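Omission of a single protein chain aside, the complex is shown with its protein chains in their original locations.
Letters A, B and C mark the chains as written, and numbering starts fresh at 1 in each.
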Amino acid sequence: MSDVRNIVRVQLFAAARDIAGREVVELEIVRPTEIATLRKQLLEMVPGLQPLANALLWAVNNEYVRDDRVVGPSDAVACFPPVSGG
Amino acid sequence: MSDVRNIVRVQLFAAARDIAGREVVELEIVRPTEIATLRKQLLEMVPGLQPLANALLWAVNNEYVRDDRVVGPSDAVACFPPVSGG
Amino acid sequence: MIELTEQAIDFHNLTESVRDNAAGAVVLFLGTVREFTGGVQTAWLGYEAYPEMARASMAQLENEVRAKFTVTKVAISHRFGKLELGDVSVAIAVSSPHRAQAFDAGRWLIDTLKERVPIWKKEHYSDGREEWQHPGLPTETLCKDNDR
Partner (left out) sequence: MIELTEQAIDFHNLTESVRDNAAGAVVLFLGTVREFTGGVQTAWLGYEAYPEMARASMAQLENEVRAKFTVTKVAISHRFGKLELGDVSVAIAVSSPHRAQAFDAGRWLIDTLKERVPIWKKEHYSDGREEWQHPGLPTETLCKDNDR
């Protein structure tokens, strides 16, 4: 199973979505992977996000997560800049 | 003029009005008189107010006043216990 | 806007009256008649006002809150007469460019109103007792026999 190629769909919002020009980026992973790895892959795929890189927030299954959170293809993953509701 | 007898009408509210059994007490003054004097006259006329005496508030023309405020018959004078609106 | 009324307070209208394009925040405070206070059950409340001075005093609060805080609009309404459980006794609405000032101004207004505006409430308890609320006065000076 460890060589099965899987897809993690990362939802983007607000300025991140505008810069990427799309609402979802699909990242290929070989096995359950840390957010830190996904971040690297996302920035390679969408270099325009580089200026926001340090500020981007990540959420898995509707909760904020840190860089060491491990995710698989069944998780709902999202990435976005600081929030400004209210 | 100094010997003309005048009447100051003191409006009472809440527990003070209930204890006195009336909404207005008329106090006779000989000349413009300090609140401190009116207080003494009021307590003589309505001894039941004695337990509240130290807490009673006085107002003249819709503003709180101290004991040394001088009032005459044309002033709107009121006396009442601590407020509890809201 | 200052109001002293025997009718139910229209707090929706009060809130609308302070909305303004210059404001980013509105705070509304409602005082409502609570059923239990320290285990004692209230049946209803009677509010009495010294009307002329209460209105003058609320208008003065509006002037002072404008001097102390950055507020765009202010509205204060106090009810008097017989109030049932859950009824709104007082409503204060404030708008401000920023939320911190709206909260601080609203809180200052209700705190100061309770200290200063000549309105009094009489508790009518479910056991038939009644009692004027006069902060700082010992209860025994305020309780009257119902038949007195």
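Miscellaneous remarks
The rule we apply is simple: a contact is a pair of C-beta atoms (placed from the backbone, for glycine too) under 8 Å apart; a residue touches a chain by one contact, two chains touch by 3 or more.
Everything numeric in this text was worked out from a predicted model, so none of it was measured.
Taking every chain of the complex into account, the absent chain touches A, C.
From the options C:6, C:35 or C:115, the residue with contact to the chain not on display is C:35. For chain A, the residues touching the absent chain in the complete assembly are 11, 13-15, 18-19, 51-52, 55, 59, 62-64, 76, 78, 80-86. Touching residues on chain C toward the chain that is not drawn are 11-12, 15, 19-36, 85-86, 95, 97, 99, 102-103, 106-107, 110.
One rule holds in what follows: only the chains that are shown with their structure count from here on.
Chain A and chain C have Cα centroids lying 51 Å from one another. Residue positions of chain A touching 2 or more other chains: there are none.
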